[in-house]
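To keep things clear, I will list the structure first and then write my remarks on it.
A single protein chain has been omitted; all remaining protein chains appear in their positions.
Let's look at subunit A:
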Amino acid sequence: FLHLRGHKTLRKHCTEKYHNITTWTSKLCLFFPISTQTCHTELHAGQYYTLPPAHMRTLFPHGLPPRFQMQMKTFNEACVMVRQPALELITCLRKADYSEPALRYVLYGEKGCGKTLSLCHVLHFCSTQGWLVLHIPDAHLWVKNCRELLPSSSRPGRFDQPIQALNWLKNFKTTNEHFLSKIKTTQRYVWTKRESTEEGRPLGELVDQGVSRVKSSSDVVGALLRELRLQAGGAAEGAFRLAVAVDGVNALWGKTTLKKEDKSEVLPEELTLIHNLRKMLRNDWCGGAILTTLSQTGSLFKPRSAYLPMELLGEEGFDNMDPFVPIPVSNYSDKEFESCYLYYLDRNWLQHPHSRTEDGKKELIFLSSRNPSILERLCAFL
């Protein structure tokens, strides 16, 4: 997968194609596609790197923002900018001690700053290091718009969400195929009178049980999370590190829009999936890291201007998540904006003749105020 474009060939490619853009020769360092993950340091900040397509299919069946997926389809490649918050997170993960309880990291920032993409970048790093990746793409999807809310078969007063659990299990299976045969269950799980999973069976069987029997899929998710929690970072030879990534973690402690049959509101802790996920986010297990993102976009009953952890998580959420490592994600700096602009030029995306001039660039900076998502939406029709 090492598709490393050499320095000299890139320069030649540039000077042939873009004679008018004088910034190329001087700012060549800004757009130097590198694919080797492990050598990302501060030197590479602001540069783009290409994610190999095979990795994209397995790692991210469900995690990427929809506009980024459209961009991937158009440009026929997946290029992510290396930015300061992601670099910080990667250095923390490298230096952390995994015999201690798991550290919680929270990426926060204004709307459209690049929190989800930074999380995806870090997850790619984790998977190249051989970690087991547990990615919940958007926790808000579990607390709203649920068509089927079944009362839980195992516990009274809890509600199951079979469709969401099923989708998630399928995606989990695609991401972590190679781990499913290695990890064994430590306990016997009884699903119904006739079905049970014995102790010592591979995890793959547990996942298949959830996929085939849709009614018990939420309980299967709970069992899966429990198994992974117990076995991550163990001293055994089959030890693995666990990366729990939750996008939109403020959904777990907010309100839901789901209603019971007597029209009373469902609290988040009454949902099996949310309850088990909250147990996962407690730092009482070792051998991994918990990477989360706050998100106002899908959140319920929160104002649009809220982006700080205290505002979005609320009292209860903050107390549960405390202590955590907050990592702010901000708009593009000058260098990053340059890099993004040059990337769009290279990919033949900025078509309007005025947008290729200096004045046009200043207009873009002014209109988008260097916000990544607004810039992307502006450049889409220019």
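As a convention for this text, contacts are C-beta pairs under 8 Å (C-beta built on N, C-alpha and C of every residue); 3 or more make two chains touch, one makes a residue touch a chain; residues count from 1.
In this section, contacts and distances are computed from a predicted model.
Novice: Tell me the UniProt name of the left-out chain, picking from "Hemoglobin subunit epsilon 1", "Ribonuclease P protein subunit p14", "Small ribosomal subunit protein uS7m" or "GATC amidotransferase".
Specialist: "Small ribosomal subunit protein uS7m"
Novice: Give the residue, chosen from A:43, A:230, A:267 or A:380, that touches the chain omitted from the document.
Specialist: Within the whole complex, the residue contacting the unshown chain is A:380.
Novice: By the contact definition given up top, give the residues of subunit A that touch the hidden chain.
Specialist: These residues of subunit A touch the chain that is not shown: 70, 73-76, 347-349, 351-352, 354-355, 359-360, 363, 380-382.
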